[in-house]
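Take this structure, written in structure tokens, and hold onto it; I'll ask about it next.
Shown here: the complex without one of its protein chains, the others still in place.
Then we have subunit A:
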Amino acid sequence: MEHIRTTKVEQVKLLDRFSTSNKSLTGTLYLTATHLLFIDSSQRETWILHHHIAAVEKLPLTTSGCPLVIQCKNFRIVHFVVPRERDCHDIYNSLLQLSRTAKYEELYAFSYNPKQNEAEQVKGWQLIDLAEEYKRMGVPNANWQLSDANRDYKICETYPRELYVPRTASKPIIVGSSKFRSKGRFPVLSYYHKNKEAAICRCSQPLSGFSARCLEDEHMLQAISKANPLNRYMYVMDTRPKLNAMANRAAGKGYENEDNYSNIRFQFVGIENIHVMRSSLQKLLEVCGTKGLSVNDFLSGLENSGWLRHIKAVLDAAVFLVKAIAVESASVLVHCSDGWDRTSQVCSLGALLLDSYYRTIKGFMVLIEKDWISFGHKFSDRCGQLDGDPKEISPVFTQFLESVWNLTEQFPQAFEYNEAFLLQIHEHVHSCQFGNFLGNCQKEREELKLKEKTYSLWPFLLNEQKKYRNPLYNPDSSPELTLLEPNTVSFNFKFWRNMYHQFDRSMHPRQSVLNLIMNMNEQNKQLEEDIKELEAKIKQRSGQSDAVLGKEHQQSAHPAPMAVKTPPSFKEQPLIPVNDAVRTIEGSNTADNRYSEFVAEFSKAEPAVVSLEYGVARMTC
């Protein structure tokens, strides 16, 4: 609290982000220990978590006050105008301090209290059990076993304690291989495909330099290929562009020399590094934020940002991996530089395409827990949870979610979860409200005692899974939905408006088919129960009546007057309202849409907000 000097500022204006005529809402700004809150004159609240703030900027003073622009990690951008410069300065300084946390213990997760007791907290953390997950995949088995080599994080600090390796890989091989791999991240099992007996393995780049080799590492790869009885060849996918991998050789790192490893097929797939991705997103956001954007500026901005090109590269890599396993029954070893960014993307997307379990709500949590959290994707660094090196920040996980979203667009019935689920996970990766994504690796998380001091996100998401269910989910609708073979022709990749403009309501469709069908699905379940209940009641009654008068016969013989005789107590009961979650046409008015600022100039005040719910109109003034 020592950072907060001003807790409340009145007469603050919230500007419309895209309006060129400075349309705004006036309200009060509150600063709390965890959130910035703006309440406008019609009592609508905008909450911004301090941890979500990516940047705060104070613009030069204007006649109406001091502008403060806040950019959030969930792509919300708010533009306030604070009447007095001193207030603005106070808020600015406070936010600067509050959004740059120095220590993990100061993060929201450590103070967040969802009113769970200790047992619930423990149970929450046990919800996702990776040992169980490996068992589901079919390991350990004749060829794969659990290794205790990293039990105390002695071999690799950024790997989990429990690792699965080929049975023939002895401890000396593991140790030797780990010494030949960047950060000690030696090849381990990420996913085992039961039917094809093929594996997705992951590691970091070899320390091969220009000519170095390591017999243990060569043995390690051989052990992986031997663990596959159906195909003795294995693919080694270096997910980096060839040029980057070659440059790494000068630093004593590099890639596998095909001559030194028997039975490998080496392949570069060309996904760019975290720095390219960061600046790509930056460019994308700049384009999206432009006022009065033309179609061509948007499209050329989209092209120049390279963002969709990167998404396509990630998905193309996953498709390559899946083909190796599904078509050739070959095992695949995936790595990039350190094996925690691109490798996580490709391994997890590959598994998602191969295994329908990861397309369920629970399965997706498992997938994230396995390939991202446990294998040490550096969430803390990549999301900038603590005040640190800005060059470590990169939207690697966001790209993963976006790739999944693209798949849900192509296969609308293959996923149990919907877009809201992906957006919610994205929200919490940055919110630091739950312990799951804090820290950079499991060792760090254990040291922080996250399981005692914070809560797990997953039980909360499972609890409200109604919101995240895809109403069209039907994995059995087609046999082709077991293994997904996405079409990666460029025109299939779309700009993810609901991610990058999630908070810019005026850009969204004003009626959401998804929400409508979701609610209808829920309603159908309720109706089915109602029918059962009613039928039971009727049966019961007709049993009674039959005994007395046999009224049922009488009724069915004269169906016509029934309706007339309906007692006043009977109403066509309103069913569960289908409309509550439908996106209203908030913002569906002319000024928001900026058809012509020119006309707006001499127009009267915008009269009404038009809202439309499930096709039912309502005007609110």
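Operating definition for what follows: a contact is a pair of C-beta atoms (placed from the backbone, for glycine too) under 8 Å apart; a residue touches a chain by one contact, two chains touch by 3 or more; residues count from 1.
What we mean here is this: contacts and distances are computed from a predicted model.
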* Which name from "AUXIN SIGNALING F-BOX 2-like", "Arp2/3 complex 41 kDa subunit", "Calcineurin B homologous protein 2" or "Myotubularin-related protein 9" does UniProt give the chain that's left off? -> "Myotubularin-related protein 9"
* Given A:35, A:265, A:309 or A:362, the one touching the chain that is not displayed -> A:309
* To do: Quickly run down the residues of subunit A that touch the omitted chain.
  => 18, 288, 293-300, 302-303, 306, 308-309, 312, 410-414, 471-472, 474, 477-478, 480-481, 487, 489-495, 497, 500-501, 506-513, 516-517, 520-521, 523-524, 527-528, 530-531, 534-535, 537-538, 541-542, 544-545, 551, 555, 562-563, 565-567, 569-570, 572-573, 575, 585, 587-590, 592-596, 598-599, 603, 607, 610, 612, 614-617, 619
